[in-house]
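Apart from one protein chain that is not included, each protein chain of the complex appears where it belongs.
Up next is chain A:
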Amino acid sequence: MEILILILSGVLFATAIYNLLQKQLLRIIIGTILLSHGAHLIILTMGKLKTGQPPVLMDGVTEYTDPLPQALILTSIVISFGITGLLLVLAYRTTQENNTDNMEQLRGGSHD
């Protein structure tokens, strides 16, 4: 199963990067979201999948899943959420100010 999940994150990365390489701001943001999903899945997989119960202590249970990757992912989710929100507003403002969301047109000054 781990291998399947890793293949899934490979697919997420591939689609994320293809989106990142696009010209439209929206696609780039979608790309970053997919990228963080892929990363979270990798972190989860590194802690081994399904070796026990959820990491909430209960009497009589000896096998728990690894809690550390979960804590890391939780932190990461919040951070990527913050970034995504900021990026979205940034894209909104950029488009509003410049009347375009095309990265090729947002290159700034003198590029001949």
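Definition applied: a contact is a pair of C-beta atoms (placed from the backbone, for glycine too) under 8 Å apart; a residue touches a chain by one contact, two chains touch by 3 or more; residues count from 1.
Just so it is clear, contacts and distances are computed from a predicted model.
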(request) If you had to name the missing chain as UniProt does, which of "Protocatechuate 3,4-dioxygenase, alpha subunit", "Na+/H+ antiporter subunit A", "Cytochrome d ubiquinol oxidase subunit II" or "Energy-coupling factor transporter transmembrane protein EcfT" would it be? (result) "Na+/H+ antiporter subunit A"
(request) Using the touch rule from the top, list residues of chain A that touch the missing partner. (result) 1-28, 30, 33-34, 37-38, 40-42, 44-58, 64-68, 70-71, 73-75, 77-79, 81-86, 88-93, 95-96, 100-101, 103-104, 107-108, 111-112
